[in-house]
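Before any comments, here is the structure.
The complex appears here without one of its protein chains, the remainder shown in place.
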Amino acid sequence: MLSVERLTKRFGGLAANEDVSFEVGRGEIIGLIGPNGAGKTTVFNSLAGFFPPSSGQIRLDGQPVAGLPPERMAALGVARTFQIVRIFKSMTVLENVMVGAMLHHRAVPAAIGKAREALRFTGLDRRAGDPASQLTVAEQKRLEVTRALACEPRLLLLDETMAGLTQNEVQEAVELVKRIQARGIACVVVEHVMEGIMPIADRMVVLERGRVIANGPPRAIAEDPVVVAAYLGEEYRAPGP
Amino acid sequence: MLLLQTILSGVLIGLVYALVAVGLTLIFGVMDIVNFAHGEFLMLGMYASFWGFALWKLDPLFTLPLTALLLFGVGAALYRVVIRRITDAPMLSQIFTTFGLMILFRGLAQYFWSPDFRSVEGSVLTGKVAFAGLQFGLPQVVAALGAVATSGAVWWFLRSTRLGAALEATAADKEAAALMGIDAQKMFALAWGLGAACAGVAGALLSTTFPIFPEVGASFILFAFVLVALGGFGSVAGAFWAGILVGVVEVVGGFLWDPAYKLVLVLSLYLLVVWLRPQGLMGKA
Amino acid sequence: MSTTFRASLLAALLGAALPATAEDVTIGVIYPLTGAAASTGLELKNAAQLAADLINGTEKSLALPMVGGGGLPGLKGAKLKLVFADHQGNPQVGASEAERLITQEKVAAIQGCYFSSVTQTASQTAERYGVPFLNDSSSSVGLTQRGFKWFFRTTPNDELFVQNAFEFLKDLEKRKGIKVKRIAILAENTEFGTGAARLQEKYAKENGYEVVEKILYPPKGTQLTSEVQKLKAAKPDVVFQSSYLSDAILSMRTYKDLGFLPTALLANDAGFNDSEFLKTMGKDGNYVISREVWALDLAALKPVIGKANDLYKARHGVNFNGNSARAFTGMIALAEAINRAGSTAPEAIQAALKATNLSADQLIMPWGGIQYDENGQNRKGAGIIVQVQDGKYVTVWPAAAGTKDVVWPLPAWEGR
Partner (left out) sequence: MSRAAAGRAVGLAALVLAAVFPLVVRSATWQNTVILMLMVAQLGVAWNILGGYAGQVSLGHAVFFGTGAYVSTLLALRFGITPWVGMFAGAGVSAALAVVIGWPCFRLKGHYFAMATIAVGEIVQAVVNGWELLGGAVGLSLPLQNTGFWFMVFNRSKLPYHYIALGLLLFTLGVNWLVTRSHVGYYLRAIKDEPDAARSLGVSLTRYKLYAIALSSGLAAMGGTLYAQKELLIDPGSTLSTSLSIKMSLVAIMGGVGTLAGPVIGAVLLTTIEEASRLGFGGTGRGTDMVVYGLLIVVIAVYQPAGVLGWVKQRFPPKAAPAAPGPGGAR
């Protein structure tokens, strides 16, 4: 469904991504991992339309979409969350999700209906009327996912949704991603929390210094000596708190 | 010849604009607050010079250090009493506050010193500087040199002293500066003191040529805003060079085109620059 | 300073708090008391108040109508009570204040407003309510072309002033053989400046002069270098200038610094005749020629001028000037009409104003008198032309009123 072809992004002289290529199939979960500064978030921003790539192409169902602005990408069915949460603080939880739902349901009553449905799906419905700023960090992250889901995407980009969560919360998040996948929505997940991503990913893409160094099923990746040397060796043994 | 004379006249007045703007940009850079009452610091500087001259026959040039100190005190005190409370307020409330201060200062000046126009007559700064067929008023030349010296001193202070470095660090990143043990409150007060002092010095330098009245700040504040945005919010060097640019564009543009539109020319230049380079000429993106 | 202020504040508060007694005749007076023109507004206010106090008082030494009568004899000795309002230079505020004075303070008439734009809106309000409006100090021509029935203007308007200036130039040519050819116009691009510049250009062309440069500049700027350079390049004989105080001062200093010296500088009143102008300019202000409506040296011809000025100076420490003398005269003319009306009914006052016929010797102005035409314009107004000589404004035109000969051309800046 999504194919990334030799994606390169330079800032000034520095290449944040170089020749990054991978594919995402319908309803697949792809784990995007790599050490800090490997260029994961840059890939994300290119996919979501925030950075136009310096070269390379991104295709959505075969159509070239590289360089389209985020609002167009959203309309084409690509939704995202942010590494540092960006919820609408002056709004209630429901209103936050309504903004997402309005992409396809402009009328307020319809948007409310869609938003409530999304909130029920992610289990935030009991907090619908609360100001979003009163949510816990885990809830805020969940709110971002809900908001993105309300856009009815085909592809969901999740940026470190599990970072900073407790063990229990990570489990809930894992469950949520599985249920999202069950709806036929593909997910690209950037994650540091390996125990969160390894069990659910269909495939893993490993970045180092802007390049893809490995691409395959989680089991194979975990045993790939290149990856272990670059990354897993240190990180997998020290999962997040 | 007339054109060269005009260009140089533009540079002279531009340097004074620059000094006013340096103070404004200093405050902005450190605190992210646009000070609408900045022209009133200039007005206070002018009145300080005037009263020194009227009461004790002290020439504005000699009382300049005192004026600077006095305005430093005013700026720092204003920070302690008022601005401190709006540091984290939304931008609109900050605008609102400094706008209120502007009206308040003008009202106070009229209350205490009457709306009459004052001037300093018979300062040591009278006469002309003439060379190679060009001529300028001595006060303008001294004002321009004083502006260069003061702007330079501020620049040096920020670059080469520990206190200046601390101020720059606070401007760059408040949290990081706090971790380094820098007292942000002190730095903010310092920025306001320095900013007010710069405007006060500009006022003192202008006091021998410019009429002094409660609303005199209004003439300069728009230029100061333009320079701060043109040079890049928070960039002292940017404000300085923008000052010269704007002075020349204003005077030469008025001369070659129509003086009625000299402000339009300056503002259009400003809009064009920020449209092409939203961060200003020397601002950080 | 602060005690007199406190006293005046107290007086103002008491005045506002106590309703006028049945005897009092309340007159609303609107001037710019805050903002850029506040200093002029204060002079106007002081002059109007002085006139009212003289009318209410019993000191008869001043031979002017109503003065010393202990009030208005036509209304059984009713006293004049002035209620001042501040229009801040804002036409909307002027209109609101006029309305407040009319409906709240129940004023019998309104005097004001100095700024032509404010006079326009404030007099509209008066017109709507049918309350007489006496305009003492706005000279925009259009004000008396609106077909208003309640609007009366004592001062001559700009057209007359501009005509005067050219008559003066013709007179110079006739009497002294001084030939002026090239005229430059420098004016602030406000209602006041552009209006004057337009008239000056028109009359210059009609009278066969060459307008070599016409510069409209934005007022209250930080520098006038470009304007002066343009003037310098145009090499005019005479510069006609319309500027308010801060620009008048700034332009004079710039002339001197840049070595610009026309044959003569003919100023259009305003900043050049402000009390602060000479105080600030010192010797550099000498030899400026300006149109005026009043000058202290006219006291030589008309002693009452000197006596009125002494009273004003005793109170406020400065001499009358064109503005304050007009405010004073406006109040006298208004009081005289109300007295004749014998009533505070607006129609009566309106009728009395229409019938006003004051003679030259009843005024402290060099006018032929006060008599309004069908538009409410005083047809007997006249301008004079003054020149600063030895730090004083002396009348140099018309010859009949002139006390001194004009100094022409401008002497060099140095060695004055």
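Residue numbering begins at 1 within each chain, and the chains themselves are lettered A, B and C in the order written.
Rule of thumb we're sticking to: contacts are C-beta pairs under 8 Å (C-beta built on N, C-alpha and C of every residue); 3 or more make two chains touch, one makes a residue touch a chain.
Model, not experiment: these values are computed from the prediction.
Contacts of the undisplayed chain with visible chains (whole complex): A, B, C. Listed residues B:Val148, B:Ala178 or B:Ala260: the one in touch with the omitted chain is B:Ala260. Within the set A:Pro52, A:Pro69, A:Pro199 or A:Pro217, the residue that contacts the chain not displayed is A:Pro69. For the options B:Ile7, B:Ile95, B:Ala169 or B:Ala184, the residue in contact with the chain missing from this view is B:Ile95. By the touch rule set out above, subunit A reaches the unshown chain at residues 48-50, 69-71, 74-75, 79-80, 82, 86-92, 94-95, 98-100, 102-103, 106-108, 111-112, 128-131, 144, 147-148, 151.
Residue-level contact of subunit B with the missing chain is found at 28, 32, 34, 82, 85-86, 89-97, 99-111, 114-115, 214, 222, 225-226, 228-229, 233, 258, 260-261, 263-264, 267-268, 270-271, 274-275, 278. The chain not displayed touches subunit C at residues 5, 8-9, 12, 16, 31, 33-34, 38, 41-42, 45, 83-86, 88, 90-93, 95-96, 99-100, 102-104, 117, 120-121, 124, 127-129, 140, 142, 146-148, 189-191, 193-195, 216, 218.
Here, only the chains that are shown with their structure count from here on.
Taking the mean of each chain's C-alpha atoms, the chain whose centre lies closest to the overall C-alpha mean is B. Here the largest set of C-beta contact pairs joins the chains B-C.
Among the other chains, the CA centroid farthest from that of subunit B is the one of A. Subunit A and subunit C, compared by their mean Cα positions, are separated by 75 Å. We define each chain's centre as the mean of its Cα atoms; on that basis subunit A and subunit B are separated by 49 Å. Computed centre separation for the pair subunit B/subunit C is 36 angstrom, with centres defined by C-alpha atoms. By the touch criterion given at the top, residues 2, 5-6, 9-10, 13, 16-17, 107, 110, 114-119, 121-122, 128, 135-137, 140, 209-211, 213-216, 218-220, 223, 250-255, 258-260, 262-263 of subunit B touch subunit C in their complex. Of all residues in subunit C, those touching subunit B in their complex are 34-36, 38-39, 41-42, 189, 215-218, 220-223, 225-227, 229-230, 232-233, 245-246, 249-250, 253-254, 256-259, 274, 276, 279-280, 282.
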